[in-house]
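As you look at this complex, bear in mind that one protein chain is not there, while each of the others sits in place.
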Amino acid sequence: MSELVLLLSSSIDSGTPLLLAALGLIINERSGVINLGAEGLMLIAAITGFAVALATKNDALALLAGAAAAAVFSAFFGFLVIWLNANQYATGLALSLFGSGLSAFVGIHYSQESLTVAGHHGLFSHHYLVYLAVLLTLGLSWFLFRSKAGLVLRAVGESPESAQALGYPVRLIRWAAVIAGGALVGLAGAFVSVVSTPLWVEGMIAGKGWIALALTTFATWRPARALLGAYLFGFITMLQLHLQGRGVNLPVELLTALPYLATILVLVLISRNPRWIAANMPTSLGKPFFPGA
Amino acid sequence: MPRFLDRATPACIASSLLALAFMTLPACSKKPSGDAAPSATPAPPAVEPKATEPKADAPLKVAFAYVGPVGDAGWTFAHDKARKEAEAAFAGKVKTSFVENVPEAADAERVIRDMVDQGNTLIFGTTFGYMEPMLKVASDNPKVHFEHATGYKTAANLRTYDSRTYEGAYLAGVVAGSMTKSKTLGVVGSIPIPEVIRNIDSFTLGAQSVTPEIKTKVVWVGKWFDPPKEGEAAQALLDQGADVLMQNTDSSAVLQTAEKAGKFAFGWDSDMSKFGPHAHLASAIINWAPYYQKAIKDALDGSWKTGQVWWGVKDGAIDLVSLSDKVPAATKAKIEELKKGLKDGSFTIWKGPIKDQAGKEVLKVDEKGEDKMLLGINFYVKGVEGKLPSGK
Partner (left out) sequence: MIRLEPRAEPARWLAVFSPLLALGVTVALGVLLFVLLGKDALGCLQMFFVEPIKNARAIAELSIKVTPLLLIGLGLSLCFRSNVWNIGAEGQFILGSIFATWVALRATPDSGAGLVIALLLAGALGGALWASITAVLRDRCNASEILVSLMLVYVAEQLLAYLVNGPWKDPNGYNFPQTITFLASSRIPRLLEGSRANIGVLLALVAAAACWLFMNKSFAGYRLDVAGLSPPAARYAGFSARSALWLPLLLSGALAGLAGALEVAGPDGQLTTHVPLGYGFAAIIVAFVGRLDPIGVTFSSVLMSMFFIGGELSQSRLGLPKSITGVFQGLLLFSLLTCDTFVKNKLRFARAPATPTTPTTPTTPTRGAAAQ
């Protein structure tokens, strides 16, 4: 197979966890809650998924378990920021740090283990979750922009006061969004430890949660753009490795920094027009909501 | 974040002081146990709490500082395995302990000093980055013996030890050369220190001894241990046509990636065959047990001397194990022959003519590479593609 095709294929694999996490974060942020704890959630889901996969040898169950674990912690996070009105940024950071430590702690005895891997490679033979991610993108797009429930969700994100005045239970909707979004973020984390690199090691998510956060801004909170961004990032990640292998005359460190520099560039380009951001960003993002009752 | 502490600050200070005082009470009432509080008067040399001298029949306390987790299935795992074997071999006479995930540099000094405080008189530091901290602690504790792995500075009570991993790499290369169909090999490199470059070179030389026209591609991860990156690097190498992979990193991610893709790879540092049953060709392992047992014996019978030790196949420190059934019998026989040659000195890996990437001859015909030259290797041999990340 030509090298380019293989590169594209690997890019898709590399970008899939980013896509799943970004989709989950889009659901969160569309409801007005920003969750900086994505990294911690992915780590928790990764160790849970790995442990379940080891015990049951069932990939699907493991992925679901990872998603469930992340959903539980998201519910806790959601409770703090939605019902107790804790500062969203600080609480998200706390979740990241805590998830990091907890997953390392729980995972101590799992570093020696490994899962048997099934072979998947080539442009058209990926793990089923890769295809599922694409379907989820389409589904989420439809949900957000063509369904009533999605409209309500967006309304909650744009103006929770108005939504409440219309009689919608804003806090419940936000909580549901945080839990559902958290589950997707967890699915991404479990994908990394169960499918991508079937091992467990502390910190194995290595910043993917943060990159997913950047991707939601890059995607201006639209699922289809998130797909583009995730695959693009995956492409740059794999490209720099290919360039190294080819002996390109650039310092290795510069190549390694490429994906992160690209993220900054993308953020700058996207954010430059404040009107574009303002037009797309959920207005109540990050702000606490007091129902007043 | 609300900041009304401006007026509450005095109360905050008061309550915190109270809490701290409460916590330190137990400390005040405790008798200093062997750690006499040093006075503040400047007095060279450093005021170190004296480590209690071991009594004649008390077991020798030996401590190990690991840079990674014992569960890494690679470098640290190999050290810990040897530690356990040594403790068992000297049953009762030796008591070992370890600290894992000790970062290289500043924090290491504290950990090593604490090991000394805890009464350990033989301390092993298993990574290069502990060199400076160990030297400092060694100079303050002349009665304690220090052993530093993969370093190059010694002291009267600090010696260095290392294993000739390049021999394992060469043997793996021979197997790789006989198994590759695409004539392209891939190596996932960790950090571009001489040891790793030497291993890449030796791997290539070994493969070239079987198939002279092979090429080796290299991708650098920048860390010793980063499974997701290692996996991606392995994938990139496979995408570029490599069909046999080697690694100098510490996890089994490379092997697993090869397994997923239906290609081949080697285990490194420890036997990794279980991580990739179809892909695994062999594992180049390090066996620290013979050395650790020798070092402990030296400490026990008082014959410990400083020096620089570099052990290989000959001393049982390096081996290529678990060769897969897919490897042809002829190759297996050749490996045995080479091991014998290394053991009895009749075979030398780094013997000229060897050219570097640019075509310059680094070893003339029949010239043997001295240890000193090998220790500082900073060039790729011909056949390795890519640029050394040396910035020059």
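Going by the order they are written in, the chains are A and B; count residues from 1 in each one.
One rule holds in what follows: contacts are C-beta pairs under 8 Å (C-beta built on N, C-alpha and C of every residue); 3 or more make two chains touch, one makes a residue touch a chain.
As the structure is a prediction and not an experimental result, all values here were calculated from the model.
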Exercise for the section: With the full complex in mind, choose from B:Glu109, B:Asp298, B:Asp356 or B:Glu385 the residue touching the hidden chain. Expected result: B:Glu109
Fill in the blank from the handout: The missing chain sits against subunit A at residues 34, 36, 80, 83-87, 89-91, 93-95, 97-102, 104-105, 108, 161, 164-165, 202, 207, 210, 213-214, 217, 251, 253-254, 256-257, 260-261, 263-264, 267-268, 271-272, 274, 277-278, 281, 285-288, 290-293
Problem - For subunit B, the residues touching the chain missing from this view - result: 1-9, 11-13, 15-16, 19, 23-24, 26-27, 30, 32, 35, 37-38, 40, 42-49, 63, 97, 99-101, 103-107, 109-111, 114-115, 118, 128-129, 132, 152, 191-194, 197, 222, 375-378, 389-392
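Methods note: only the chains that are shown with their structure count from here on.
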Exercise for the section: Provide the C-alpha centroid distance between subunit A and subunit B, rounded to the nearest whole angstrom. Expected result: 35
Completion exercise
As the complex stands, subunit A meets subunit B at residues 3, 6-7, 9-10, 13-14, 87, 90, 108-112, 114, 116-121, 192, 196-199, 201-202, 204-206, 237-238, 241-242, 244-249, 251-253, 256
Fill in the blank from the handout: Counting only contacts in the complex, subunit B reaches subunit A at residues 1, 69, 71-73, 77, 186, 192, 217-220, 222, 225-233, 235-241, 251-253, 256-257, 259-262, 274-277, 385-387, 389, 391
